[in-house]
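For this view, one protein chain was removed and the others were kept in their places.
Here the chain labels run A, B and C in written order, and each chain numbers its own residues starting at 1.
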């Protein structure tokens, strides 16, 4: 029950702290015979890596994965796959100053309440660096779902109040997304988002936004009824990403304002005529693209002085110490994709067991 | 993996179809020594029961629970508790007309893709009637968390675009909520919501809304890091409710538009000065009230003709058949509360294992 | 974690106490489309029912199952199946005398240490009556594995030191097993066993024995490596039956005395030439019959005075109170078969997810 575990048929356990020796993942329940090599994983890790532009954290990590098990002669064997990524640019010394206080807006205080002990080096296990393990697992999950015709892609649809079109009603230029430093395929909106991030950073602030992930090629029938609904599993997986405060599927919160007739996706000739549902009906995929959006809060590490308490309960004032991202949205895109891929791989394998 | 299972330490399995003999739940992992009797469960079930006003489904179910196991001399023994509620007002005949078609907006088509077989009687397992099992389990969960000082309450904060204040920044009159037919504590907004529902119903339409659930007295330290975060488990649990299309915690989607300094909850004198986080930091409760909101779609069973297909793939037109709710929000309140209580009971018991 | 749960893909939760209103089971994860009716379940329950001969407990239970969910028009729908069996001949009054003491050899004392509360009516949840839920689940499991060509049969191979041939090296007359009151297919050994039971009963004693279960038609490839080995899952499932103190597979404890060359099953023409392994190699089925044996202790409810303590810790003397079996082996046969069938159904469904 330690919490670092997700998935049943495709069972993932991640490990590692921001400033410990390494981060990584073990996946138990991988299909045998998948082509898999370290380059596939490295390519995904590169998409979430820090230090790639002035819009993200300057920490420089090569993020070179090593596959310790489960692959033989370039193919998965069915045995657990362990992937380890060493931390290279980890300087715990820069966190010495926060060893005795609870950084405002971080989980320092809640985790201390939970464990009665803390690893203060860069947030330890709390750090966004744990998402390296998620992305590595997602790379393996993509191989499984890819063989079944599914693909998962994400993009930024809002930063600091500047919005770009949803893939639900607009053709997204996915190549443009990948070449955009904010991962927005709309060049005008993307440029404005980048400006907003720089403006916030220059004033010691951070900004939030909305990331959308779309899974195409999802066959009808994935997801388990009642508590194991596909959208429920996606919500859990996406909400588990550090900065996420909301998850929606299809029309999401907008559905609260629609009338029944406008929410229903009618059918003709065997096809759905719309996708208000976001590809999921009563918790089970209906063959349409699965569309999820997540609300990403602004990172709490800002340059302003904020009031907090130390571990003895004394009032103290804190301002940023340590490297951080003024907007985490671009780097969350590959993490959110990984989570969707993990859920789909698990659902797909589970569905094989039923039929 | 059948999906009707939730929770680890407090392990819940529900069962039953809308028009089968019964619905119910088994809970494996109940703490021993809790006072529990059938009246406590009946009282909770009465809160979600249909047929109580002109705003909800006219189906008349007494929802009389029977406790089959796990309770002796008025106390839980630690053994699994099975609670069964017989279906009384179940008339499958009224669904004969939909036996061969996929009702638009329902999971008929996706579940058929999953299972290759269907129980067309009132949606079978898809029906909202399965939530009876959730509410019964929630009643037991409330006993566990109540002993630990936690309470869970919900209310409607929006229907058909008419909004009422959030508990996050307004004192809610909970007694007024319970006496309101729309479960809104604000009398003006509540009356307008009721009018909007009646207006929609009279034109054969349905409307959606937003339900908020607040858990008070949650001790700091609940929730497991990474994938098992408290907000992730809440998101899964709440998104698993039939009509829910979005979940948010604390500021939720609004967080996407805030700056870092405005999102952080500062502290002084050992207390948080605000609750933008909604009681959860880095996935672990921080001692503040846990605040969740869910987006509820309008029910798909409307009076208008909608295009769909039959099980042979032929185009057909369908309009409402069977009893339904023009707005499900009021009846979702006790269900959402139950899901939050279940998650908290499970998290609380899991945390005991760690320390 | 309450313990009344087994299986992953085929997920079983049992409930109910000896002298409560009912016993039963919910199975979440049943394949859809299986033919299933109440007679199939009743027939299996009849095989473990008490009151059928002078060799077993005189309690008279009709064991009439009711299927509350998951079956529609005679077929499974994929939804959870709840099966309830009412307790009819439950007379808690006869246990009043043991309400305040720990019966010797029973779990009264250990369960009280666990829960701090007890249901003293006939052992409550401890009672062998909980196996009704196992047998009902096993009946459903048999439908799944039966479709895949597997069958499970058990018989008594030893009682009170009197042994009968193992199916591993002797053709068992399964019809004779079923008509034998001790479930032994060898008429001479069976008669001696029956005499030994009567002799023990007449002197207020009970006797133990060994039950063997054989699964035929098990395809090669079932079982998960390392901790989830097929033999490991079988060992857990079989050891979980109340009176079982040992489990062995194939040669079992005899393997400790063999030399390597004598333990290996050689192959020729694609076939194994022997089955010392009992159908499982490195935890995975090899296509040969799976052979398990369990050691069944004599029931602790005897007519002699035995020293024990009451719940206040005072020394007391106890002799039998309540109905009991002088030898539980014949009635354990269908329970052990059910456990093997449950494990095979789960393994089979899990294996579908992998390939």
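Brief remarks follow.
By our rule, a contact is a pair of C-beta atoms (placed from the backbone, for glycine too) under 8 Å apart; a residue touches a chain by one contact, two chains touch by 3 or more.
Computed from a predicted structure; not experimentally measured.
The hidden chain, counted over the whole complex, makes contact with A, B, C.
The residue from C:167, C:215 or C:284 that touches the chain not shown here is C:284. From the set A:16, A:154 or A:298, the residue in touch with the chain omitted from the display is A:16, counting the whole complex. Shown as candidates are B:88, B:268, B:317 or B:354; the residue that touches the absent chain is B:354.
Taking the complete complex into account, residues 1-6, 8-9, 12, 14, 102, 104-107, 109-111, 113-116, 125-126, 130, 158, 160-161, 200, 205-210, 219-229, 231-240, 242, 245-270, 273, 277-278, 280-287, 295-302, 304, 306-309, 313, 315, 350-351, 353-355 of chain C touch the chain not shown. Remark: the residues of chain A touching the chain excluded from display are 1-5, 8-9, 11, 13-17, 20-24, 26-30, 32-33, 66-70, 72, 75-82, 84, 114-119, 121, 124-125.
By the touch criterion stated above, the residues of chain B touching the omitted chain are 8-9, 29, 31-32, 78-79, 225, 349-350, 352-355.
Note that in this section only the chains that are shown with their structure count from here on.
Of all chains in the assembly, those touching chain A and also chain B are C.
Centre to centre, using the average C-alpha position, chain B and chain C are separated by 38 Å. The distance from the centre of chain A to the centre of chain C, each centre being the mean of the chain's C-alpha atoms, comes to 46 Å. Contacts with at least two other chains are made by residues 8-9, 29, 32, 78-79 of chain C.
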